[in-house]
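Yeah, one chain of the complex is gone here, protein chain that is, but the others are all in their spots.
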Amino acid sequence: MIGNIAHSALLVSVAVVALGVILTPVAIRGNRREWLQLVYGAVYTNFLLVSIATVSMVVALVTHDFSVSYVAAVGSRSTPLLFTIISLWGALEGSILFWAWVLAMYAAAVVWLHSRRPGDLVPYAAMTLLAVSAFFAILLVGPADPFRPVFPVPADGPGPNTLLQNHILMAVHPPLLYLGYVGMSVPFAFAIGAIISNEATSNEWAQLSRRWMLASWGFLTAAIIAGMWWSYEVLGWGGYWAWDPVENASFLPWLTATAYLHSVMVQERRNMLRLWTLNLCVATFVLTILGTFLTRSGILSSVHAFTTGSIGYYFLGFIGIVLVATLVLVAGHSDRIRTPGKLGGAASRETVFLLNNLFLTAVMLTVLVGTLYPLIAEALRGVKVSVGEPFFNRMTVPAMVALIFLMGVGPSLPWGSTTIADARKRLTLPLIGALIMAVIAIAVGTRSIYAILAFTFVGYAAMGNLREYWNGMRARRKAHGESWPVSLMRLVRGNRRRYGGYVAHIGILFVAIGITASSTFRTEREATLLPGETLTVSGKTVRLKNVWGREEPQRSVIGATLDILAKDGSVTGTLEPRMNFYRVSDQPVPTPDVKSSIKGDLYVNLMAFEANGANATIKVIVEPLVPWIWFGGLVIVIGSIIGMFHGGRRAAVTS
Amino acid sequence: MIKFGLAALLSLTFVIGRATEAQTASPRPRATIDADSALEARTTAVASTLRCPVCQGESIQDSPSELAQQMRAVVRDKLRAGETPEQIKAYFAARYGEWILLEPKMTGLNVVLYVLPVVLILGGLVIVIYLVRKWTRPV
Partner (left out) sequence: MNWKRSLIALLAAVPVLALFAFGFTRNPAEIPSPLPGRQAPEFTLAVMSPGEGAMARTPGDTLRLADLAGKVVVVNFWASWCLPCRTEHAALSETARHYSGTPTQFVGVLYNDEPAAGLRWIAEMGGMAYPGVTDVESRTAIDYGLYGVPETFIIDPSGRVAHKHLGPITAEVLRRVIDSVLVTMAPGDTTAKSKAG
């Protein structure tokens, strides 16, 4: 019943979005602008219809309506309510539905906020968003239909994928990811709208799209960090990034979006790099679709890959249409969009942004080619090869270390031009930070050259970014006699974009320190312990207390309780790594336990155990500064929120 | 059809294997890894470059699976016997195919994979320098 309603709603939405797409050019070319209200109506109606379908799905999941195919595939009466609700995005069809809903929401928000703007930019952007929506709507009534009727109706279902119902971050990471991924359709829509409406020659589309990109970038960054945290907490090997194709797929649009957020500043201030910025905007969207294609087509093997079906062919068709349409549009109009470059001087922030864009793009292409290379090698050489962590680390770490350095140089240099002497003066002070960090890094025993450089440049960049705050606050105190906190608040409020950006930089530096330290100084040991026996890893000692078992409605849990011992032998805490055996799967899901402090993590995983509880094989990993990564993610999000809500737009001025 | 059936089968055997091992308490040797930390570090370095055959994209260093653990033991023994990391990688590549190397060999077409990032950065630097010079030239 509820399945029929939802399916009908989706069928109607296909018609509605198709109508909206066709109506837009008719209304504009035919000079019947009042018809545009119908287009906007289509956007709102689509949002309403997809919302009906999404809510129906949640209701079907919660009420265990196993006559709905998706519920029959992922639902289970024994799954806790929260995990039942979030299994909405736990498998293929549901995730497509959720995607369509987020997209419909973004489209409605764009129309709501911008439809009063004169000109053809917003109508064509709405048309683009409707066209993308059309693809997902077609998937939902075709190959990814989650509302197929099931007969006979099963009494119970298998429940969600066990890895996905084992941790609460499953409720956090996917929605953030979709908000980030799908949100990047909006800047893309503005870019396409700008080309079709001939407004790409002005900078207004960039100002509109910039804010949406910043919001999506914030979501995507949060999603990537949350995803790292999630895999750290559930996969049991103490790592957070494995350069898996699906992880790479989330990283690729992040790189181009980051490049875009910098180049768009040059475009707005200097009226240059317009074509390049537009290309980054379009590339970001194409990479989100490509990433989705790789996740859902099964052409690359990955831990995170969804089960596959004919949906891969639809995605291939969609990528084909998107690539062809955007390439034809952008290349065909490139002569008009392109702007002449003009720089005040080589020692300027603009130059640093060019380098930033170069390194980000180079990392993106390296990761892209590396991810696709197994396919390329099989096509050209007929041999199966793997491209994994060692390759990606070797090839991308140097560029990423260089980017950390540039993060310190950029904010230190002014827009426009400066003299060499002034530039030298501005770039010297952060060297103090660099020196301090270099000394610390070497003192604690860092030997890898890239790790030393990373720490050093983090010091440089931290000093460079913090100085901007310091200088600004000092100037305000002098001019207005403000107290430190007041001057900080007013400084940030005066130029949210700029100071929000610096906050995001600081967040990135935290992430960089966390990653460098935890990968450089990670130590691990594994041993089979009898109760009472201890295991020591780089100064941290744990003692096995006992091995126990517990029955829960949807799973059996086997756990080991370990005491953390201080130097004097006193117990300072306990850890309970577990192995969860879900009814539906023979494969146990490891559930490591982590004791975090500002200095780092003590990570303990239960690897194996004797059935009678006589012993347990325990892996202990000591990873310094891992929590800094999660904290850095939070700082980045705060930075992007600050930057998003800036006041009126800034005119192209030179400083 | 056949290929998908086969893949499902392989994963099935693995899954069942793991579960049984866990339930009947895989009797892992009680001897803890020997104290030779230098050898351990070298083992970790080599094991990190080999792909676990029964996992998805994990190295045998990171995988908790029985086979990966045993392959690590092979790596450790071969290092102790004086073999070089290159010889050990060649051994595994001869048995499992090039697929097992997480870092492709720098030969043939694979060279492109290694040269491309360098070319991108160097070429990009040349372009940036060219553009900055062009754009700062007084009109």
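A and B are the chain letters, set down in written order, and residue numbers restart from 1 in every chain.
Rule of thumb we're sticking to: a contact is a pair of C-beta atoms (placed from the backbone, for glycine too) under 8 Å apart; a residue touches a chain by one contact, two chains touch by 3 or more.
This one's a predicted model, so the numbers in the text were calculated from it and none came from an experiment.
The absent chain, not drawn in this view, touches the displayed chains A, B throughout the complex.
Here the missing chain is touched by one residue of A:Y178, A:F293 or A:Y499, and it is A:F293. Only one of A:S197, A:S334, A:T523 or A:S556 touches the absent chain when the whole complex is considered: A:S334. Contact with the chain not shown here comes from a single listed residue; of A:I5, A:L323 or A:V584, that residue is A:L323.
Which of A:I2, A:C281 or A:L372 touches the hidden chain is settled by the complete complex: it is A:L372.
In the full complex, chain A makes contact with the omitted chain through residues 293, 297-301, 312-313, 316, 319-320, 323-324, 327-335, 372, 374-376, 378-379, 384. Although one chain is not drawn, its touching partners on chain B can still be listed: residues 3-4, 6-7, 9-14, 16-17, 20-21, 24, 27, 53-54, 66-67, 70-71, 73-74, 93-97, 99.
Everything that follows uses one rule, which is that only the chains that are shown with their structure count from here on.
Centre-to-centre separation between chain A and chain B, using Cα means, comes to 25 Å.
Interface residues of chain B facing chain A in the complex, by the touch rule stated above, are 15-16, 18-19, 21-30, 32-33, 48-49, 51, 55-59, 62-64, 97-104, 108-110, 113-114, 116-117, 120-121, 124-125, 127-128, 131-136. Within the complex formed with chain B, the residues of chain A that make contact are 236-237, 239, 242, 244-245, 272, 301-303, 305, 341-346, 351, 354-355, 358-359, 361-362, 365-366, 369-370, 373, 376-377, 380-381, 383-391, 394-396, 399, 525-528, 535, 579, 581, 585-588, 590, 605, 607-612, 615, 617, 619.
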